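Structure incoming, see below.
Missing here: one protein chain of the complex. Every other protein chain is in place.
Chains here go by letter, A and B, matching the order in which they are written, and residues are numbered from 1 within each.
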Amino acid sequence: MLAVAWVGVALLSFAFLLLPIVAIFARTSPGRLFEQLSNPVVRDAFRVSIETSLIAQALILLFGTPTAYLLATRRFRGHTLAVTLVELPLVLPPVVAGIGLLAAFGRFGLLGSTLDFFGVSLPFTQSAVTIAVAYVASPLYVRQAIAAFEATDPTLAAASRTLGAGPVRTFFHVVLPLARGGLIAGLALSFARGLGEFGATIMFAGSLQAVTQTLPLAIYAEFDQNFDATLAMGGVLVLVSVVLLVTLRLAVSWQRSPSTRSTSLFGLSTSS
Amino acid sequence: MAALTVDKINVPLRAFDLELTLEVGSAVAVVGPSGAGKSTLLRAIAGLVEPRSGRIAVGSDVWFDAERSISLAPDERRVGLVFQDYALFPHMTVRQNIEYARKHRADEYLERFRIAALADVKPPSLSGGERQRVALARALARDPQVLLLDEPISALDAHTKATVRAELHELLGTLEIPALLVTHDFEDAAALADRVSVVVDGQLRQAGTVAELVARPADAFVASFTGANLLHGAAVQQANGSTRVELADGTVVTTADAAGGEVVLAVYPWDVTVAARPPDDSALNVIGGPVRSVAELGNRVRVAIGPVTAEITAESLGRLDLRPGGFAFASFKATGTRVVSAGSA
Partner (left out) sequence: MPAVLAALVVLGGAGAASRAGLTVYAAASLTNVFPKIDAGPRYSFGGSNTLAAQIQQGAPVDVFASANLTLPKQLYAKGLCSKPVVFTRNTLVIVLPKSNPASIHTIYDLTKPGVKLDIAGAGVPVGSYTLQVLRNMNLSSAVLKNVVSQETDVRAVLAKVALGEADAGFVYSTDARTVRGKVVTLKVPARGQPNVQYGMCIVSRSGDKPDARSFVDKVLSKAGQARLLAAGFLPRVKPAPPKKT
């Protein structure tokens, strides 16, 4: 009896989670959804989302990886504070992040006049979208990257140094390959977060078709005008999310595979 | 051979400071209980840890000198360090591991360490003994000026240990560079090195040959730590299961352990009884010899008689009236000996 109830609860949970996603595709005929893919609003939103997300993720990788490596391998005074700072955007409501970005980089923000001096104006530009996305999504990557680097055996890096490899060679040939799975998982998470970003974007970058209107922004703008377009964009986001989730799963199993731990003692051979 | 000099280095550790001075000419073992700072010593020599003061040099190459502010990075020192768990790169094949240390010469080392068949295998699939060989090959492929070994055989099971010990001993003999190995097992140290230093809580307690440490331990700790007499001889198995070992000087010792070929027997001093006259019991091993030294350690006395050192109470010493130059008989049971190292049979 208990077993039935237990399974029943689980099934209910699955249904709850699955229903909204299925409904997106079931609400209108596939034909009309496909039609929407040639709707300029949908296509522009898709392009803006992809461009800004890709650039944002590249920035996150470039800046986040060394930061994560530093935090994972060095202990210094203020280490806990540093980690908290890096995680801060995670707990900040996105809209507040947007306000913060305006307060920092807006025309009359803290760095406003400095940017102005260099002829740079950020609000209402596609760069602003990229920055907003990078800001809210980076902690997801950095946190995962720190964990991935911490999970790699420090003795291996030490061994690499004694074998004549400098810090750079050690990082790229020993640490990175071993942490790769976790890094990819982090990237998938931050990509997903970035794609769905709304509050900070609309605050800092505004919403203009083909310039700053990402998929989530377009969904919100269109939903009272053209529900089919909204469903189509929702569908696109669902599909991308699924791909990212699969990537995440594969990457996580990569990280956990036996090749990431240093060889175990007593000749135990671990199965791959 | 350029010697490794470790001069008054000081490395602060959690509970104490490691303060050490030693000179490594050929193969030296540093022994001590776990946590004595032995691994830290190796890391300091390799450059993974920076001492607060002191000097580390190989021949005329100075690797570390606190006064002159010299501190070479690990990759700038030609050092070969075999880690306790071997630290083989799990994502690379054996060949790639070796090539990491030195390109183009992998085959040479694969041959030399008899691991050519494992060239394309990745470390997680190797046995403990195989991994140790790869680690050695990799460290030596670096063409180091010094070879450092951290508990080289502690991680192996008892059976593999014996074979590997012999192989390692042979290898260390052929090396033309100083080798420093650390272990918590005195017998491993004795089997592999010529000179042994005992380090406890970061301080050197005693350094010398094995025989010196056993015969004249500097203090009670060294005594209990080093303990065993090690007797080398040729063993022949007997019909009744015991083994007859003929020592270098002709003395015959019977041991309860089964063995054959060249062996090393361990006899603990406290298992040895001393008498002025040979005991009557035929079941005992008896070694008669000159009393070479008498060392008093509080209530216990270490007496070296011929090849064997016995530990007796101060009271017995008085009763037997033993003196260097005199003659006495050391006896011990066949069960009181252990075969600790079988040579390649």
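Just so it is clear, contacts are C-beta pairs under 8 Å (C-beta built on N, C-alpha and C of every residue); 3 or more make two chains touch, one makes a residue touch a chain.
These numbers were taken from a predicted model, which means no experiment stands behind them.
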| item | value |
| --- | --- |
| Interface partners of the hidden chain - shown chains only, full complex considered | A |
| Options A:33, A:202, A:215 or A:240, residue touching the unrepresented chain | A:202 |
| Options A:24, A:42, A:60 or A:102, residue touching the unrepresented chain | A:102 |
| Residue of A:221, A:236 or A:251 touching the missing chain in the full complex | A:221 |
| Residues from subunit A at the interface with the omitted partner, ascending | 102, 106-108, 123-124, 198-199, 202, 205-209, 211-213, 220-221, 223-225 |
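In this text, only the chains that are shown with their structure count from here on.
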| item | value |
| --- | --- |
| Inter-chain centre distance, subunit A versus subunit B - centres from mean C-alpha coordinates, in Å | 54 |
| Subunit B residues touching subunit A - in the complex, by the definition given at the top | 43, 46-48, 73-75, 77-81, 83, 85-91, 100-102, 122-131, 138-139, 142, 155-157 |
| For the subunit A and subunit B complex, residues of the former touching the latter | 153, 155-156, 158-166, 173-174, 177-178, 258-267, 269-270, 272 |
